[in-house]
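The structure's right below; bear with me while I get my questions together.
Of the protein chains in this complex, all but one are displayed in their positions.
And now, subunit A:
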């Protein structure tokens, strides 16, 4: 790219970034409004809902005061929003501790779980996708594609139960559930292995399919033919040139799939009794701890919106055509 071209694209890039940033902030703002409205805006008194019918009047009054229920709705919403911006998510009504601390402690389980699952799914999908694309139409391609059909159809929590049945109950390779904490990292990783595999399988199946079709499309391009004509072997052309370009759609799908990964993690945590965000939110629902529910949901939605934003940025950085078009 010449200096001249660079000068021309820079304002375009900046405008793109600015536009995306505005959309990001607007999304977060609207999402917070929707969450607050759904959880606290329903007819009736949230405090008496949380405490149940047999609540003592003074407990009810105390909770009403803590939640600021005597204040107007919009003021409460702004108070909640402002609190979150400064890291104050309020105090849990069942745990009697700051919600921010609760969430942070649970993230220490949920984030590594999602991270390992993401890594596993990519580590599984890249060789599978390469194999299927290189052997397109052959038996190995058919086997990989049949495997992905199955991987997409299997509910991850059922797969998790089967893993427990075989690898934990029958063969005792891994614990069937629970989490020992990070003081012993090796034991902690062992506890997260089965949940991560269960979580990674459907993701890997989807990624394999996307990668395979992207690779097949790239392999038909002229520059691959040029590389081959210059004497590059088929395998090298595939891994050095085609894979790089085929990873762009994979990146997009990874970003889009993140919300499913998160949802899957919430369910899987319940299969393995892992003390993550998923367990926290279900306990909060059963105990009617609305303060925890709305905050955890906001954190989940924040994560999804941020990942999509970062995927867009990465996409623009990888594919210059995209930023010029916008």
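General remarks:
One rule holds in what follows: a residue touches a chain if its C-beta (ideal position, glycine included) is under 8 Å from a C-beta of that chain, and two chains touch if they have at least 3 such contacts; residues count from 1.
Convention: contacts and distances are computed from a predicted model.
Not every chain of the complex appears here, and the one that does not is recorded in UniProt as "Peptide ABC transporter permease", selected from "2Fe-2S iron-sulfur cluster protein", "Methionine biosynthesis protein MetW", "Methylamine dehydrogenase (amicyanin)" or "Peptide ABC transporter permease". Of the options A:95, A:282 or A:315, the residue whose C-beta touches the omitted chain is A:282.
The omitted chain makes contact with just one of the residues A:101, A:155 or A:180: A:155.
The omitted chain makes contact with just one of the residues A:67, A:301 or A:316: A:301. By the touch definition given at the top, subunit A reaches the unshown chain through residues 23, 26-27, 30-31, 34-35, 38-39, 42, 49, 149-150, 152-155, 157-158, 161-162, 164-165, 169, 256, 259-260, 262-263, 266-267, 270-271, 281-282, 284-285, 288, 290, 293-294, 297, 300-301, 304-305, 308.
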